[in-house]
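Excluded from the complex is one protein chain; the other protein chains are retained at their positions.
Order of writing sets the labels: A and B. Residues in every chain begin at 1.
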Amino acid sequence: MIPPQIWRPLGILLAILLIYLGVRSFFVPATFYQYGHFRGNSLATIASRPVQYAGKKACMDCHDTIGEKPYHSKHKTVSCETCHGPSLGHVEDPSQLPSLKPTNKEWCARCHEANNARPKTFPQVVIARHYPDKDCMICHNSKKLEKKP
Amino acid sequence: MAPNINPAMMEALQHVKGYIFPNELELQWGILIVIYPYLTGLVAGAFILASLNRVFHIRQIEPIYRLSLLTALAFLVIAPLPLLFHLGHPERALEVIITPHLTSPMAMFGFVYAWYLMVVLLLEIWYDFRADIVGFSKTKTGWLGMVYRILTLGFMDTSEKSLAVDDKMGRIITIIGIPSAILLHGYVGFIFGSIKANPWWGTVLMPVIFIFSAIVSGIALMLVLYVVTGRARNTPIKTECMDAMGKFLFYALVFDFALESLDWFHRFYEAEESIDILVLLVSGKLLFSLVGVQLILGTLIPLTTLGLTQVLEIPKKPRKIMYFWSAILILIGIFAVRWNVVIGGQLFSKSFAGFTTYKPDLIGRESLLVGSILLIMPFIILWVLTRFLPPWRGVGKEISHSS
Partner (left out) sequence: MNQFSNLFSRRQFMRLVMKSMALLAFLQTGVLFWFVRKSRAATSLPEGYNPKDHKWCMSIDVRKCIGCGRCAAACKMENHVPPEPYYFRTWVERYEVHGTDEPIITSPNGGIDGFPPQNSSEEFEKSFYVPKLCNHCETSPCTQVCPTGATFVSPDGVVMIDYDYCIGCRFCIQACPFGCRFFNPETQTADKCNLCYHRITQGLLPACVEVCPVGARQFGDLKDPESKIHAFLAENQVDVLKPQLRTHPKVYYAGLDKAVK
């Protein structure tokens, strides 16, 4: 016969263990272990977050001839939203304009300011020495410069 | 995008040296995570000291045996609090035991803690104090009496035979308890030691260093508590108990220092990728806390002082004073060890090319104020426990474990 001073405390501990094991599975989230040690449902939750950038394909659905315009022809390989900002709103409701239409010098300089760290083949100028009083778009958005960059 | 800029963080941005990955500006584990291993270390150390008496029959430590168990319990109860305060979602904390990810040492925390609390510490205390509990259940009235009666679990026998069973069970649990205590604090060391991304943490020696610094801090704590409680209760402080604790403290410190030195020697010798940034760390941001507090104040001075007590014939009174102050310095030093590991490991960037800064808040969730409260609370709980279950002999039935 096991004396009470042994089986009572050990019994309580065993009871706690059994209650834990019994109750635990009730609280494991429903989709846990579906793909692995995580809530399977979380993939769907994360995948249903709202999209902000529509993607170039969406722009091209309507604006397929944009590549013929002087400025845009040189930036054909660039995604529209790189400059025009996240524009899913515009795709869904065209009356809502894209978030950005940058035309100022700082915007162009962001990519085209001469910088040692940029690849040598990338078109870049020292903006301060390249017609500093003129806006980039005066020359670079007209047919005048078709043969130059 | 008008941000809710935190001015303290923007200030910190100005103090970055070299290059850090942009996300590394803010330290993730702060003062609360320094306090947590300090507390569990004291738990493990106090218990191991108690086991020296119980299992290895070091008779001289008998006077603080029961106090050590209560100390371990007081600190263990507070230990999860810094973690809970630190979590982003403490209300989800139970997920760690509902869906524990078994590859994570942190997931094992829930089980190791529960095991240690329930199967080792609470059971051990119950067996050791049962005779007293039965005694109190008969004499105390009201709510308090009810608590004692529940604690007896309905078993009121305090005959010699019954007490012998208590003693035997206590001994078995202590034997199980020693590896459990090592596991309790060793896994904390493994949490750091397992991180290959961080060379200050990710070393095989980390769990071992944690365990031995825990033992050192636990013995030091009990030495201090023995003196403090002795003075408070106006009872004599037994020299042979102090001598025994002083001796074990000394040898534990020697071994701990040897381990830390090995770690350093090994790092310098191997001189692998991270050595440059780590040398900058130790000679710069960690100079005061590592060389000043941890090494000189917390290790070398106590080592010398304790060493002198072992080697020279020093009269009782100054010897006790040397033990006491060495213990205080060691307690400060071991806190610095935790600080240097936790904070030090995050001050340098994983790019090995720069440093960030850390200034704990004065008030707030993760702050010096909360940290201080968490460090004081175990003593308050210990005080309450000693009123509830007086560890000193002469109150309940006398039980000697030294036979």
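Just so we're on the same page, a residue touches a chain if its C-beta (ideal position, glycine included) is under 8 Å from a C-beta of that chain, and two chains touch if they have at least 3 such contacts.
Just so you know, these numbers come straight off a predicted model, no measurement behind them.
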| item | value |
| --- | --- |
| Touch with the omitted chain, as defined above, among B:47, B:75 or B:109 | B:109 |
| Hidden partner chain, touching residue among B:55, B:147 or B:195 | B:195 |
| Where the unshown chain meets chain A, residue by residue | 4, 8, 11-12, 15-16, 19, 23, 26-27, 29-32, 35-39, 41-53, 55-56, 75, 77-79, 81-82, 85-86, 109-111, 113-119, 122 |
| Absent-chain interface as seen on chain B, which is shown | 1-6, 9, 13, 19-26, 28-29, 83, 86-96, 98-101, 103-107, 109, 138, 149, 152-157, 191, 194-198, 346, 349-353 |
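Throughout what follows, only the chains that are shown with their structure count from here on.
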| item | value |
| --- | --- |
| Gap in Å, rounded to a whole number, between the CA centres of chain B and chain A | 46 |
| Partner chain A, residues of chain B touching it in the complex | 94, 97-99, 101, 118-119, 123, 126-127, 130, 153-155, 157, 162, 165-166, 169 |
| List of chain A residues in touch with chain B within their complex | 3-6, 8-9, 12-13, 16, 20, 24, 27-29, 32, 37 |
